[in-house]
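Reading through the structure tokens given below for one structure.
For this view, one protein chain was removed and the others were kept in their places.
As written, the chains take the letters A and B, and residue 1 is the first residue of each chain.
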Amino acid sequence: MPEATEKERSGKVVVRCTVNGRDAELSGFPMARLLDVLREELKLTGTKEGCGEGECGACSVFINGKIVNSCLVPLMQVEGARVVTIEGIASDEQLNAIQEAFIETGGAQCGICTPGMVMAAVNLLDRNSEPTESDIRAGLAGNLCRCTGYMKIFEAVVRACQHSGVKR
Amino acid sequence: MRAYLPAYELQRPASLDEALRLLASAPGEWRPFAGGTDLMVLLEAGKLEHRKFFSIWHLDELRGIEETIEHITLGALTTYTELQSNETMRREFPMLCVAASETGAIAIQNRGTLGGNIANASPAADSPPALIVYGAELELVSARGARWIAYEGFHTAYKQMRMEPDELISRIRLPRASAGDNWKQYYRKVGTRKAQAISKICFAGAARLGDGQIEEARISMGSVAPTVVSCTKTASILRGRRVNKETIGAAQGEMKKEIVPIDDLRSTADYRLQVSLNLLEDFLLSLER
Partner (left out) sequence: MQTRFIGKPMPRKEGREKVTGRARYIDDITMPGMLFGATVRSPVPRGRIKEIRFDPQIPWDEFTIVTAQDVPGSNYVALIVNDQPYLADRLVNHAEEPVLLLAHTDKYLLEEARRAVRLEIEPLPPVFTLDESDEKKEIIWGEDNVFKSFLVEKGNVDDVWAGADFIVEGEYRTGAQEQLYIETNGVIAVANPEEGVTVWGSMQCPYYVHKALIKLFNLPEDKIRVVQTETGGGFGGKEEYPSMIAGHAALLAWKSGKPVKIIYDRAEDMAATTKRHPSRTRHRTAVTRDGRLLGMEIDFVVDGGAYATLSAVVLSRGTIHAAGPYNCPNVRIRSRAVATNVPPHGAFRGFGAPQSIFALERHMNKVARAVGLSPEEFRRRNFIREGETTATSQVIREAVDMQRLVERAFELSDYRDKQERFARENESARVKRGVGFASFMHGAGFTGSGEKYLQSIVGAEATPEGRVRILAANTEIGQGTNTIFAQIAAEALGLDFEQIEVAQPDTANVPNSGPTVASRTTMIVGKLVESAALSLRQTLQNSKLLADSYSPEDFSRACRDYLAKYGQLKSFSQYKQPAEIDWDDEKYRGDAYGAFAWAVYVAEVSVDTLTFEARVEDFVAVQEVGRVINPTMAAGQIEGGVAQGIGYTLFENVVWRGGRMINNQMTNYIIPTTADIPPIRVHFEEMPYEHGPGGAKGIGELPMDGAAPAILNAIENATGLELNQIPLMPEQLMEAFRGEHA
């Protein structure tokens, strides 16, 4: 295939994985950041870059159910992985309980940290459906927010637990 | 992203054997790439000088935690998350678990590995002081075979390690006797904030007491020298002493000679020295609590 040869010459690779439940073939340099590939190849721009060094959490995604900083994951390492981004959190028009709670409590202000923060909160509740305040603080400590002072975000997590408590 | 990405290679060997053959084919040319939590940061900043890597992240041979009566053996790719969630580790090696829980936040702990942390050889890493106090050993593998060495002394100078260019860290072994019930353990990391800080000082200490005397002590510190420091002289003068003002003073006197903290953008030499001495005192007083 001429396309493959072209990619070989350019040093690019093709990696197969699933993204938000769909099969995906991602092409890029082997060291390309998953963050960039998601945003540029798949146009999944909900995943944000805040620092590029794993400090702010704006680029949080799930790989095989675990939360990671997509700015620190090279494309080559997502071969065969299940990737979930913020675009995979709400099902169609039905928001996740965390997303609803963020809107209700004012957990989102400028919104740039919000997708990552929502991912961290969803991940926290997946691991622990009844987090204490200190669990919430620890669970979100990898996600920096400069607008809220975090209070409304804590409230959102608590409210989401209450709303979804029965279901869990 | 400041790196010129087309210049970087990241191979994906199918097995550990293939990885070792690649390492052996041109020693020094290829380097392992684990969870990427350090290397990707350098890449992003345009400061990753080495260009040819192979990923080991997918190699199951390098994962897993095994327990025997004498040892706990951790695969080099054991993540900080896995480390903390192991019951035996939490019970017997709490300092390492605390170190893991204080390294970055959860997203980093899901990708950061113990082997990677050792191989990255940062003097500010959080796990090495605990590993030294626990008397950890490393298994180094190569196409030539495997060997075990003591972790203490592994880092010889800033970013220099006692391993051959064709070798890979495959396992880390912790002797369970080093952390039995009769040992008191003390770990404290001092960073600029409570979560995901890089340490300004990292202190790990353990001591065994008998008849109110210190029978044996081990102390190791991070961020106070070009490599993690094993404070062997400080520890040895504690042997046979009771905890009192003289003992504390003598130990502090030794520690001053063993650590060489510097000024950098995170802290000052002065602060690091003073707080190291304070932590040593607190460690010794904690033996009495």
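Here, a contact is a pair of C-beta atoms (placed from the backbone, for glycine too) under 8 Å apart; a residue touches a chain by one contact, two chains touch by 3 or more.
What you are looking at is a predicted structure, and each value in this text was computed from that prediction instead of being measured.
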{"item": "Contact partner of the left-out chain, one of A:G21, A:G80 or A:G149", "value": "A:G149"}
{"item": "Selected residue (touches chain absent from view) among B:R91, B:K159 or B:K194", "value": "B:K194"}
{"item": "For chain A, residues in touch with the removed chain", "value": "39, 44-53, 55-56, 58, 85-87, 89-90, 95, 99, 102-106, 108-115, 118, 136-138, 140-154"}
{"item": "In chain B, positions touching the absent partner", "value": "1-6, 41, 44-46, 105, 190, 192-198, 265-268, 270-271, 274-275, 278-279, 282"}
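As a working rule, only the chains that are shown with their structure count from here on.
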{"item": "Between chain B and chain A, distance of the C-alpha-averaged centres to the nearest whole Å", "value": "29"}
{"item": "Partner chain B, residues of chain A touching it in the complex", "value": "10-11, 29-33, 36, 52-55, 57, 60, 66-69, 71-74, 76-77, 79-80, 120, 123, 137-139, 141-143"}
{"item": "Complex contacts: residues of chain B adjacent to chain A", "value": "1, 3, 5-6, 8-12, 33, 35-37, 40-41, 43-45, 53, 55, 57-58, 81, 104-108, 110-111, 194-196"}
